[in-house]
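Shown here: the complex without one of its protein chains, the others still in place.
Chain naming follows the written order as A and B, and within any one chain the residues start at number 1.
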Amino acid sequence: MVEDCPTVDLDAVVAAAGYEKVVAPDLAKLHKPEGRWIALPLQIYSTNMLFLSKRAMDKAKADKIPVTWADFNDLAEKMKAGGVTFPVANGGTRADDGQKFEASLAGISPIAYRAAIMNLDKKALEGPEIKAAFEQMRKITNWMDPNVGAQPYATNLKRFVDGDMGMMIMGGWAQGVLRNAGFKFDDFVIAPGPSDNGKPVFLLNADAFIFWQRKEPDLQAGQALMAQLVMDPAIQTMYSQITGSIPVRTDVDLSGEGWSDGQRRTAAALKDAVANNQAVLSLAHNMAQENGLTAAMIDVFTEYVKNKTITPDQAVTRLAEAVEGSR
Amino acid sequence: MGDRTFAPSRILIYLVVSLFAAAYLAPLVVVVLNSLRTNEEIAQASMIGWPQQWAWGNYATAWSGFCVAETCAGIRPYMLNSALVTIPATIFSTLLGAVAGYAVSLWRFRGDSWIYGIVTLGLFLPQQMRLLPWTIVLRDIGLINTLTGLVLIHTIQGLSFTTLFCRNYYVAIPHELIRAARIDGAGFFRIFWRIILPLSSPILIVTVIWQFTHIWNEFLYGVTFTTGQQQPVTAALIALSAAIADIPQHGVQSAAVIIAALPTLLIYLLGGRYFVRGLTAGAVK
Partner (left out) sequence: MTDVASTATRPGRPAISGVVGRLPEYLMIWVPLLLSAAHLISFSLWTIWISFTPSTLVPVSGWVGLRNYNAVMASRNWHIAFDNLLLFGTAFVLLSLITGLALAILLDQRIRGENVLRTIFLYPLAVSFVVTGTVWSWLLNPGIGIQKLVHDLGWTSFRFDWLVDRDMAIWTIVIAAIWQSSGFAMALFLAGLRSVDADIIKAAQIDGAGPVRTYWRVILPTLWPITITVVVVQLQFAISAFDLVRALTNGGPGIATQLPALVVYDLMFQRGQLGRGAAAAVLMLLILLAVLLPYAAWRYFQRRRATHG
């Protein structure tokens, strides 16, 4: 429980480092809840990266990376026809089910996502984009292995690489997991998630440090050093190269050794998305709303994924009710 | 009753009993076998199978190698945490319960039946009613996310059971024994030490086994009041199976499950009689 623990005011440190102008605006806003910096993000993931299995692509005789949801759906059908047992390799945890929705909605309309999910605009919550997102989500779930249940996506990674499963919509961290499990960069392709307007949509999920006020002088000194380190491009580079994330700083050069094409695409996508105002905060990873609201909404998504008798219209109603009920 | 020769009905009885026994043993057998299969072998077949090659290394990895959350030290630290919570809490709650049971059964004092009645209500009060208050109390006394905090909780809450067990045992001791000792001038502790304790070993064994099993197996408090490196092994097992950041390692996980279950299983096998007595004593409140 977050008690009334006071936090450190980081404004001076951040200003001295000139940090604010190299951070995505929504992310900056999130870490300065009352206008002051109290926490510093270390690394960024986009929760809607599209992972494509090379072997499944071969089976589908496809080589084009899908850009829009229509492309995605076409490719899934092709994979199915080409003998890929399950075109989608996602898992079924709560966060995973949440990601399926946010990727769908943000890909259909980042504007609607911002209004409905981040700002809880009542009209937007019942708008046509939400229904379209649920419809897209249904397609995704129909391409998944029904036996996945509530298992984590990592259970399926081997089948994904083998081409028994085709695509996965997952955060950039899956790159680290795939690499850790001994798979190679040639086994898969990472691209920005489907976006109907053709420009990358970035669903921000950041790992951050919160700076609680400490009385002890040595701890205070430690915190000052910590803040410097978290903002340091070299430290961010080191972290991201291990985990598969991208640095928070938009000014880090990713062209060198140690970065994957996927990470370069992710960083480029972030830059693009920020420029086009298409970088939004992830709901499934607790960035967009407080926990109670997030959980209530994810209840709706996870039930929708697991219960195919719920229609998109019903889901829209339920989502609006869930938001209303937990306020 | 029934006939005792080998009539068909006897064979049927043995058959049914054996089927039941197989069903009860099956999960254990499956997990033990899995703990000796390689992760790859399990991934290719199913969780149920005979080891193609014996993977004894799973136990070493489970004990000190694999990663829970961000730490890669196996379940050894969590086993140690569980031991550091379970052993002191078992000793404290048993001793205090024995004294309290002795006091309310043989050394009657003003208000004893009231307070005893309230304490035994603790057997029924759901843990969920105490979660928030414990959070506040532990935070205020600086014991949140510490093993000491868990020891405190299990000691105080365990008192409900231990006092009941001991009280029910001590009421059967003849009061004349106590009265005679008091006339001789023996005090509270002297009587407890000299007369009661020597008579208590059966109930103390029952209580210790009961408390040990329950505290070792407890999950809710462990997961609520501790995080990361401070968690007991039950909470660590959940963290392990929910570790979405990794491809499942069912062989190693099975070994971890066996290790985590081993202390209470051993106690059960060694002290089965007392274990069952605790079960029935706990039930017939």
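One rule holds in what follows: a contact is a pair of C-beta atoms (placed from the backbone, for glycine too) under 8 Å apart; a residue touches a chain by one contact, two chains touch by 3 or more.
Everything numeric in this text was worked out from a predicted model, so none of it was measured.
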Touch with the missing chain holds, among B:Thr163, B:Gln211 or B:Thr226, for B:Thr163
Given B:Ala60, B:Leu80 or B:Leu125, the residue that touches the chain left out of view is B:Leu125
Had the left-out chain been drawn, it would touch chain B at residues 1-2, 4, 10, 13-14, 16-17, 20-21, 23-25, 27-28, 30-31, 34, 42, 45-49, 96-97, 99-100, 103-110, 113, 115-119, 121-122, 124-134, 136, 156-157, 159-160, 163, 171, 175, 178-179, 182, 187-189, 213, 216-220, 224, 234, 237-238, 241-242, 250, 253, 257, 260-261, 264-265, 267-269, 272, 275-276, 279-280, 283-284
Residues on chain A facing the left-out chain by the touch rule are 1-4, 92, 94, 97, 145-151, 155, 290-292, 295-296, 299, 302-307, 318, 322, 325-326
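Here is the rule we go by: only the chains that are shown with their structure count from here on.
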Taking each chain's centre as the mean of its CA atoms, chain A sits from chain B at a distance in Å of 41
Chain B residues touching chain A in their complex are 43, 135, 139, 242-248
The residues of chain A that touch chain B in their complex are 1, 3, 91, 93, 95, 152-155, 157-158, 173, 176-177, 180-181
